[in-house]
Structures are given as structure tokens and as C-alpha cells.
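One chain of protein is taken out of this complex; the other chains stay put.
A and B are the chain letters, set down in written order, and residue numbers restart from 1 in every chain.
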Amino acid sequence: MEHIIPFAGLVCLLLLFTVLVGSKFWRPYNLRSILNQTVLYMFGGLGLIFVIAQGSIDLSQGAVLALTATISAILVNKYGLWLIFPAAILTGALFGLLNGVIISKLKVPSVTCTLAFSIAYRGLLPVFTRGGPIYVPFKLFDLYNFKNMFPVLVLLTLIFGYLFEYTKLGYYTKAVGENEIKARNSGVPVERVKIISYVLCGIMAGIAGVFTLSRVGGVDVSIGNFFELEVMLAIFTGGVPVTGGMSTRIYRLFVGALTIGVLVNGLTLYGVSAALAEGLKGLMLIGLVFITARFTMGREAAAA
Amino acid sequence: MSRENACVLKVEGLCKNFGPTRAVADVSLEFRAGEVHGLIGENGSGKSTLMGMVAGIHSRDKGRMFKGNQLYDPESPAHANEQGISMVVQELGLVDGLTVAENIFLGKTEQFAQRGVINLRKMRAAAEEAFAAWGITPVPLDALARSLTVEEKKLVELVRALSVDPDVLILDEITAAFSHNNRALLYDLLVKLRDQGKLILFVSHNLPEILELCDRITVLKDGEKVTTIAAEGATEDQLKRLMVGREVKETYFYTPAQTTGSKPVLTVDGISVDGMLHNVSFELRRGEVLGVGGLSDSGIHELGRVLFGLSKPDQGKVILTETGEVIDSLRKAIDRGIAYVPKDRDTEALMVRATIEDNLCLPSTDSFVGRLGFLSPRKRKAFAREQLAAFEIKASGIRQAVNQLSGGNRQKVSLASWLSRPNRILILDSPTRGVDVGITANIYKLIAEVKKQGIGILLISDELPELIGCSDRILIMKNGAVAKVFERAEGFGEHSIVQVMI
Partner (left out) sequence: MAGAAANPLLERFGQKRMQQVLVLAGLLLVFIIIHFATGGRFLTKRNLGIIVSHAVIPTFITWGLVFSFTSGMIDLSIGSIVVLASNFAGIMGLKFGYAGLLLGGLAAGVALQALNGVVFLKTKIPPWVAGLGMAMIYESIGAFYSNMAVRRGEMVVSLGSQLRGLGQLPFNVLMLVPGLIAVYILFCRTSIGLNVRAVGSDLRVTKEMGINPNRAKFLGMVVCGIFIGLGSAINESYVGQLLPRTGLTTVATIFQPLTAVLIASSMGAIFNLVIGVVIGTISLSALFNALTLLGVPSGTWQEVVLGILVIAVTVVSMRGEEGVVK
């Protein structure tokens, strides 16, 4: 039953906008723009889903995206375009490592730690940009194109999907979300699993950063603002429980991301303001998290 | 002691089950005003549960209670307080983040409030007065409960119970934490209260204390009332005999261990954990069941955690005898074939919302890993189905969530997830707790089979009959230290074991 709800939501929205907006909605150009809008969140989600499956959260993904994009932009301008992915992935991984170590070893709640880093990184950003925007070579602009992004998305989905659904890492990650004490008692290296998942989260923020650079053409201080919240929204909208655990599935990220993409796109076409759309997203977040919790709790109320 | 006072509290046919566990079965008692009434019995005999029902902590499954001539039906401890019944529970019952004075009057602060604002001076004065009036050693009233010693905390709980001016005061093993001095003060206080016509229900394992202090004594066993006798003329021996001596109702599938030439697998060398274990040493042999028993605060549960590497001992070592390797981490314990089934099943041993498959496979994950780290779903499923059948777990299939199973079947899932691995040593902590009779027998059978495979088993249990039924040797702990080891060859006298334990 709970598997159907996210799909049902998506179908309902598609029907709704078919009625409200009509054929304008189904034009290939519009559909491609929905996909272009959501791909970035899918990238971010491929990393964040590891953290959420553990029942934790990473609110620093947007700030990490901004900082990795900035650092890579600077490096690319200095040493050449080839450096873009290695630089973004490496810096992203380092930021993730820092999160993971502080959260697992020093027992700082993930909400506090990542929120604090988010503020700190945002503070660092102007130090790197020195006030003005940083531009990247024109060549990079071509990257943000469905034809280029789709293969990358497929490749990364295969890798991360494999890790998440078919390896020890994924199984252990979900076990930590179900019951950390049980996981530890069963020999799961809980701290290592936590650190790895934050590293993955940082890497994906880095990769999403590269594509954001390509889309925007450079860096300014507002880059990646609220990226993490959009990603989170996609994952929860897809029906992943906030507490994480075994029922976390990677396909739910895609369903959720598309649902949000369709909602925002449809509302815009219908002429709803961005501010109202935000409010509706908020309502949907609360509503869907509530419904998901009801269905995944099983017969017994989950231990609070 | 021939006061023939009126009956102030009467319970009739009280029953209470926790899941399949029968905690209190059809207990009827009458308590008089102006008596100190002792309650004794082994662990799990139902004393605390019975008193919990009187104090409004537990609901009743069946039965009625009367206070005076009125039907008495407490909905909560606060409600019981309003009707003049208060209790000091066995576990700690203070809010750590509040001060002593606030703890004493938590939920009852209205009496000091004027237009909603609590007069702290009045509240402090009332607390101070309470300490003085009852002659209880004062505790700093503005200190946070967190900063108190266990003894001080118990004193505060006592004052809190007294502060409602109860007709019936229930004390559950309060003296265990008390120094000699405070015990003497408490005894004086109880005598004074009795002379004022109050009823004191006094639960304790300390038999000399019970005999000295009480007017009458009720003995409980397996949730049933054995008898109520006058304290005068009773002896410790007599009480102990009443507490034990039950017939063996269950089958334990016991077969003697092949002890001839059997080598030790685990050597425990002088383990100490601050405040919990003191210099514990023993050996566990191949193919034997070593029972570990004691009162609930004797350190038996902590011992299991230390052996599995979950708690680090302050002193001493756990050594794999054959290789001489020291077990100092959880990882090492698991890798070297030590399995541990913890006592708190749902919080420590299971992922209750996950499927049976996910639960069964977790400890054996490494055995499913193929090339490129591939965790074969087919292998996992086959493994889970096999275990489901082998352990006769009653479920609709391996995809069923564990929280839809009965307590007994949950325990089987927990056991199966460990027993399906190649083990050398098995540590079981209270494996039949909250499990129904049928599955309990099943678990005993499993223990017997595992033993035949030459695995050394450490069976930690609160239940003496279980230890006697299953074990080759029984190690009794008291106050964190090994009190005595009983050999089966010498015969396990329940009486003599209880003697050592209490």
C-alpha cells in the first residue's frame, strides 16, 4: 500500500495540470525543462539518501555545493577545465568527511552540526569570491544539457543504486536507521558507515555543484541556496520515512523529485507565484511525511 | 503485637500479565492499619508488580481493590497519592534535571501557588520541614537530582512519598541503597508511622530486616501468594523454605555435559567495572551451560555486556583460552565466534519495524558477499527461509515485519540470527523473558542442541528454576562479585542457592 502513494501523488498532479494547464504542459520543451530542473536534485539525493536512511540529516549540502563549486571554479580558471570533476568530488568528499567525523565520533546531533556548517560555509563563500562573481570558461556551459546530463545521471544512479540496494554498505546504512544499538550489537561498524554516507553526500554535492556552475556560468554568493531542502523535500515526498530504515528505496527519490518538479512547473504555468508555491510545498512536506509515517509504523506505534 | 486493627486496604483476586508472562496471579490480601507488612519472594515472584498495581503504576487485568470500605481504582500514581497511597519504587524515580525541592512536589505545586506563581520559599520550607518532621537525613534542597548519590536520591523519593501524608506507604527495596545510619533512622520512622496507625508495605530481600521490622509477612512465589504469617516466632530458614521449593513444571531437555577432558574456551580474569562488577573470574568450558544468577542489581547483566565487548572493564581481561587472545572489542568478539542475545529484545536485539529477513541476515552479512561486494538477494532469501523453517518461527513469511510477531517468535528471530552463525561461545541474557510456555520449552531444547555441538553457553537469568534446569554449573553473583559456584554433581539445592544469593 505505502508503495503506491508516491506514484499516486505524481499521477494525480499530472492529471491535475493536464486539466488546469492543458497541452502547454505536455509540450516536449516543457517536459525537458521539468527534467532539467529535477536532475540536480536527483544528483544531490543520491548522496543524501544514505544519510536519511540512517535517520540523520545533512542540511549543509547546499552550502557544500556552493563552496565546492567556488573552489573548483577558481582551480579551473587557474589550471584548466580537466580539473573540474576531480576538484569538485575531492573537496565535496572532504567536507563530507568533516561532517561525518564530528557527527559520529563527537556525537553532535546531525541537525545541529550540518546546520552550523551550512552557516559557516556560507560565511566562507565571500572570502573566496571576493565580492564579485567568478566566471567559468564558456566550454563548461555545454555541460548543462539534457543530452550530457542524462548519461551521467544513469551512470551515477547505477553506481549509487548498486551501493545502496545491493551491498553491505547499503544494508548496514539502513540497519543503523532501524536500530543503531542492534546494528552495533550485530557487528556493524556504525561510525564508519556514518562517515562514509556523509562523504557520499559531499561527493554528490560536489557533482551537483559542477552542473550548477555550468547552468549559471559562474559563482555568486547565492549559488546552491536551499539546495538541501529541495533534495530533502524530494526524498520525503517520494515516501521515504523521516526515521530512515529498511523501507528506504532509491526509486523513491526519483518519484519524489519528479513530483516536486511537476508541481513547481505546473503551478508556474498556471500562474501561481513562487511564494505561494513555496507555501504549497511546505504543506505537502508536512502532509506527506505525516502520511508516510502512518503507513510505515506498522501495527504498533513506533517507539518515540 | 496483638493489635487487631481495622483492615485499611484489601486486594481481591488481582491478576496481571505482561504479554504471555504471568506476573501476578489471583492474589488476595488484607492489610491492617498500624502494621508493617513485609513482602518477600524471589526475583519475578510478583512483589513489585503487585505493589505497582496498588500504587497505580500498573493497571490490573483482573481483580478489585478496596481502601477502607471504598472501592479503590487508581488511574495513575498521582491519583493514588490523592487517595493516600504512595510508593517508593525500586528503580530510580527522580527527574535528574530538577532540584530536590522541585522533585518532591512535582505535579503537586499548586499548594504553593498564588495566582499561578509558585512561592519557592514556601516550597523549600515545606520540603525542609518534611525532612525534619520525619527525621530523615537532610539533602541539599537546591541541588539538582543529577548531582545526588543513589542513597540521597532514595531519601528524596522517601520524602516525596511521605509528603502526601499517606495512610499507606509502600517501600520497594529501599534499604539496599542505605547506609547503616540511614537504615536505623528509617526503622525508627516506620515504627513511628505504624504507631500512628498507618500501613507500611515493605518489600525487601533482607530477611533479618524483614523479621526485625515487620508484624506480618506475605510470601509470594511465581506471582501467587504462598502464605501470610506473623513475623513473631518465624525464622529466616522458614522464610527461605517458603520462598523456594516449587515443583519443576517445565522440561529442560538437560543432558550432562561431556566434561571429561573438556577444555575451557573462555577465561575471565579479574574483571571489575566501577560500581557494578568486582574482580570477577571464572572459566567457561566447551559444551557446558554455565548458569549465571543473582538479584537484579548483582551485576549479572553487566557481565554479559563485558564478555561481548559492549562495556569496557576498568580492570581485568576476557581471554579466549585456546589462543590466549584478549577480547577487548565488540568486533573481535563477533569475529572470534562469540554471540550475544541481549535481555532488552525490542530495543537491543531486533529491528522491530524491519522484515524477518532483514533481521535474520544482519549478523551473517559477510557470508552473503560475493564479487564486487554484491549482496545476493537470492542467497539472503534462501538463508532466511532456511532459518525460518529450522527455528519453526511462526510467521506469514520472511517479508513479514517483526513487530507483527508474538514475543516468543520475536525471541526466536533474535536467537536464530545468532545461532545460524559459526559460534564458539553463546551468551544468553534472559532468553525466555516475556516468552510463552510453548516457545520457552522450544528455547530450552535449542540450548540443549547447541550444547551438543560443543559450544560453551553462558546463561544469564533472573529465574532460578531455569538455571537449575539447564545448567551444568551455576555461578551466583552478589553485589557485583562471584559469591559461589555450584556444581551439578553436588546437586543444585534451590534452598542453598537462595541462601547465597540473598
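Keep in mind that, in the parts below, a residue touches a chain if its C-beta (ideal position, glycine included) is under 8 Å from a C-beta of that chain, and two chains touch if they have at least 3 such contacts.
Predicted model, so just to flag it, every value in this text is computed and none were measured.
Note that of B:6, B:106 or B:191, the residue touching the chain absent from this view is B:106. Although one chain is not drawn, the whole complex shows that of B:76, B:179 or B:196 it is B:76 that touches it.
Checked against the full complex, the candidates B:17, B:137, B:321 or B:479 give a single residue touching the omitted chain, namely B:137. One of A:22, A:80 or A:109 touches the chain omitted from the figure, and that residue is A:109. Interface residues of subunit B with the unshown chain, by the touch rule above, are 57, 76-79, 81, 93-98, 102, 106-107, 109-110, 113, 116-118, 120, 137-138, 140, 142-144, 147.
Interface residues of subunit A with the unshown chain, by the touch rule above, are 54-57, 102-103, 106-113, 115-127, 180-181, 225-226, 229, 232, 236, 242-243, 273-283, 285-286, 289-290, 293, 304.
By definition in this document, only the chains that are shown with their structure count from here on.
Per-chain CA centroids place subunit A at a distance of 46 Å from subunit B. Residues 308, 310, 330-331, 334-335, 340, 342, 346-355, 358, 361-363, 365-366, 369, 373-375, 377, 401, 403-404, 417 of subunit B are the ones that touch subunit A when the two sit in their complex.
Of all residues in subunit A, those touching subunit B in their complex are 166-172, 174-175, 178-179, 181-189, 245-247, 296-300, 302-303.
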